[in-house]
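Here the complex is missing one protein chain, while the rest keep their positions.
Up next is subunit A:
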Amino acid sequence: MAARPPTTKRTTTTSTSLPAAGPPCTIDPTAVIADKAQLTGSHPVTIAEHVVLHPYARIRAEGGSVTIGPYCIVSEGAVVGLPEGQQGDVVLERWVNVESGAEVLAKQVGEGTEVGIQARIWEGATVGRFCRLTPTEVVGAGEEVGDFTVVFGDGRRRVDKTIVESEEVRNARVKGMEKQVEALRKLVPDGKAKWIS
């Protein structure tokens, strides 16, 4: 649980012209990958339909493959995937929102989960469906966070009963995600061409 120093330094320089530098990618044509987004490492990266990667978002397939499900958003400065030296795959299910500066090294993040600004999920952890990590919260290595959990206030957790019981609320959240993706599609210019070889 204890915060650890980030294992890698975030680099802001991107190669704009070399398609060969990236990992082997499978990118759905409906996904939006900003020009300044980074895909690094040598393990396979799968990006499903309607995914949005913001500028300076980083998919780090250095320690294992990264799979990003439909309608996921990865914001600026956020990192998904394990760094060099650690091994394991990372899977984001659909409708996962990774906010700015967050770092997701988790084995799996369930659908509809929101990872708040600068929140961290360390390697080997699993996060359930429709969870929410409020900004700067941390889920430690190997931890398991059950479905519908809200992690807030320095590690406090509660099960969001509203969302457990109400399908409406869940649907509202999913709909919100999809609307957000639609809006971002107009705002973020797509640069995925360079990652498809």
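Here is the rule we use: contacts are C-beta pairs under 8 Å (C-beta built on N, C-alpha and C of every residue); 3 or more make two chains touch, one makes a residue touch a chain; residues count from 1.
By our rule, contacts and distances are computed from a predicted model.
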### Summary
Among "Exosome complex component RRP41 homolog", "Dynactin subunit 4", "Glutathione S-transferase" or "Actin-related protein 10", the omitted chain is listed in UniProt as "Dynactin subunit 4"
## Note on the structure
Among A:50, A:94, A:107 or A:132, contact with the omitted chain is made only by A:132
### Message
Counting contacts across the full complex, list the positions on subunit A that touch the omitted chain.
### Response
132, 134, 150, 152-153, 156-163, 165-169, 171-172
